[in-house]
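What follows is a single structure, and I will ask about it in a moment.
Here the complex is missing one protein chain, while the rest keep their positions.
Each chain carries a letter (A and B) given by its place in the written order, and its residues are counted from 1.
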Amino acid sequence: MQARLSVIALSVATVFALSACGPKEEPKPVAAAPDAKPEVVVKLGHVAPMTGPQAHLGKDNENGAVLAIEELNAQGMEIGGAKVKFELINEDDGADPKQGAIVAQKLVDAKVNGVIGHLNSGTTIPASKMYFDAGIPQVSGSATNPKYTQQGFKTAFRVMANDIQQGLALGEFAAKQGVKTVAIVDDRTAYGQGLADEFKKAAEAAGIKVVATEYTTDKATDFKAILTKIKSTKAELIFFGGMDAQGGPLAKQAKQLGVKALFLGGDGVCTPEFMKLGGEAAEGNYCSLPGSPLEKLANGPAFKEKFTKRFNAEIQLYAPYVYDAVWVVAEAMKRADSVEPAKYLAEIGKTKRDGVTAQIAFDEFGDLKGGAISMYKYTDGKLEYVETLGGGAVATAGSEVKEAVAEVKDAAKAVAGAATAVGKEAVSDVKDAAKAAAEAGKDAVKAGAEAVKNAADATKAAVDKK
Amino acid sequence: MDIFLQQIVNGLVQGSIYALVALGYTMVYGIMGLINFAHGEVVMIGTLVTITVAGTLIKAGMPVAVAGLAGMMAAVLVCMALGWALERVAYRPLRNAPRLTPLITAIGMSIVLQNLAMMVWGRNYLTFPSFLPNMDFELAGAHFTAIQVIIVLVSAATMGALLLLVYRTKLGMAMRATAQNPAVASLMGVNINRVIAAAFVIGSALGAVAGVMVGAYYEIAHYQMGFMLGLKAFTAAVLGGIGNLAGAMLGGILLGIIEALGAGYIGDLTGGFLGSHYQDIFAFVVLIVVLMFKPSGLFGEKSGDRA
Partner (left out) sequence: MNFGHFFRSTVGIATLAALLVALPFVAAMGGQAWVRILDFAILYVFLALGLNIVVGLAGLLDLGYIAFYAVGAYTWALLASPHFGLHWPIWAILPIGAGLACLAGVVLGSPTLKLRGDYLAIVTLGFGEIVRIFLNNLNAPINVTNGPQGITLIDPVSFGAFQFSGTTQILGFAISGPQKYYFLLVALAILVVIINLRLQNSRIGRAWQAIREDEIAAKAIGINTRNLKLLAFAMGASFGGVAGGIFAAMQGFVSPESFSLIESIMILAMVVLGGMGHIPGVILGAVLLTVLPEVLRYGVGPLQMALFGKMLADPESLRMLVFGLALVLVMRFKPAGLWPSPVRRRELQETGK
């Protein structure tokens, strides 16, 4: 009896002791800042799976966030008259919704000023309610499930096109390639299924016939059975909704089986990993990434260089988006001149950032406005940029189109003026840019305008230098 | 028809891999009545060791085929040592414990091995060096590659060698005796500890070979690849009658073919309701139906009380 009681007491006491000492260890580094100048510590939570099958993407996300934080601190941003020190609190949710809720609560307890993440829609959605209840702004760089922003939580934002926007663009692209029949494969995850469904709708609307709908899992390695079936339907295109770890082997096995169809996939397969795993089979096929390519945007190439230099690793997938997400939050704080969630939340919605992945602005749901999608072709083991599609045609209202057209005109004028001043070399550059804008079509008018504008700015800068 | 043949080829190759892994489960189970849940992880370690060794050698300028063989040898050795250590650390001390206890240690070891592998080889997917030139054959409209032929041959050969070992050697006799009754076997002068250790070492070596085959076939490896593979292989072993070597082999091949045909045809047969998204279910449904009529699997001896 006695022994038993003491065992209970002991186990309870251990739990208490542990629970009591746990969080206390966290704030230590914060307190150690004996700076004469008033310094405010801004805590940003970051959540991604660091264990489990998607751990490699989680690490990539974390790197993106770390880079942004380091830059912010090096820059020494001042908010509300005080020097601000940003601090990243990393949490692992193992891509498991239950753990996602626990770490979300941990971040809420820690009174973080904002949350970057989570990586997976499956953990982002349940966590978003807790952040909303606590009034903490959340910006995800990779949760693409449309539901995340449709729940009516004004704290939820994402700096990436959602599955609807991307599926639509992919459908349009497939139609443009002139394919008549398509086989769709998805991996039965929230991401893969969502994307494949939207693609299916768009493809059918564009008059493409869906001749086979097949499925796999996010743990599968063998796709020969479904590919054999697809082969028998003689589809001209295979669309895959899923991640690179399955997409690469899928493309490879298709080639081994003598399937001649083109391969098309979303951001999940637009990675170096896909090309590594797909080998030769990747060549000549297509994939899409939300936003504009790093190379086409003013800050993109610099980011790429900084990233590889800092982490000695290639960008896997979402790191640039996460990097943008951190900056979006930081800049909103700067504009609001406050690090209080309640005060700077409204400013996030007003974001206009020249990001490394896109021109970031949010619609009323917290989704990326316009949501441009860029298409890539796998060429010689690299991703070659093909074109940018407007994506969310729905999101672009008529008036905005007009505005954008006007912008293009202005920009073009500026370009023309600048170009004559610089000479032949610049002219060819500008022409290319203009060509790209023309190709992108009506839906892409806005994105095109921005591209031209950038080109114009670049030329102007060049002129100034000379 | 060519599609049907292709599906059979797909299933046969996949099934041979299941069979190779299933042999490892069934060897250990047949002798000690223990599900070695960590066996899938042994297979994974086999693949990853091969990648490292063969990759390094290829970089050093060795011919690809030689490097591949060296990698395989290294994997077999490492896995044998691992199997021995597993038995020594996690199972031997528990031989008289309640029967679920070793199951939990097996799960624990499986978690440990996965996380160790993650720390050593990283979180990213790894590509397996391609050992063989990409040779394509076509027969009656069905495509297959050199590696597929090799996989089927290797698992058939392994199976044969294992049967010889168990039924024609002294060690094999000792193994069969231990499987029947460890106490009596030990009275007859069989060193039980050695026999069980041997079963683990041999089973792990088979796992390593399976790992190399899996790697060479899919040319992809990851620290979590062992879990699903192990699960499927275990299902195959039960389907054939766990503890029975030929049963494991046939169960594996049967499972592979069921999966291929299921994914290929059920969708059309049910008007699209049960498509390839239920691929993983077919195997389990067949398993349940088989066990309802033959409670100890297709070829299993009646040993239901063992567990």
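Simple rule for what comes next: contacts are C-beta pairs under 8 Å (C-beta built on N, C-alpha and C of every residue); 3 or more make two chains touch, one makes a residue touch a chain.
These numbers come from a predicted model, not from an experiment.
Judged over the whole assembly, touch between the missing chain and the shown ones holds for A, B.
Of the candidate positions B:97, B:135 or B:269, contact with the hidden chain is made by B:97.
Across B:12, B:44, B:78 or B:118, the residue that sits in touch with the chain not pictured is B:118. Residue in contact with the omitted chain (choice from A:125, A:139 or A:386): A:125. Of the candidate positions B:67, B:109, B:126 or B:225, contact with the unshown chain belongs to B:109.
Across A:98, A:350 or A:382, the residue that sits in touch with the chain not pictured is A:98. Remark: the residues of chain A touching the chain excluded from display are 1, 4-5, 7-8, 11-12, 15-16, 18-20, 22-26, 50-51, 92, 95-98, 101-103, 105-106, 108-110, 122, 125-126, 129, 133, 145, 147, 151, 188-190, 192-194, 215. For chain B, the residues touching the absent chain in the complete assembly are 29, 33, 35, 89-90, 93-94, 96-105, 107-112, 114-116, 118-119, 231, 234-235, 238, 242, 272-273, 277-278, 280-281, 283-285, 287-288, 291-292, 295-297, 304-307.
Criterion: only the chains that are shown with their structure count from here on.
One inter-chain figure worth recording: chain A and chain B are separated by 39 Å, centre to centre, where each centre is the mean of the chain's CA atoms. Interface of chain A with chain B (complex): residues 51-53, 55-56, 58-59, 188, 213-217, 219-222, 224-226, 228-229, 231-232, 244-245, 248-249, 252, 256-258, 273, 276-277, 279, 316.
Of all the residues in chain B, the ones that touch chain A in their complex are 3, 6-7, 10-11, 13-14, 115, 118, 122-125, 127, 134, 136, 143, 145, 214, 218-220, 222, 224-225, 227-228, 259-264, 267, 272, 275-277, 279-280.
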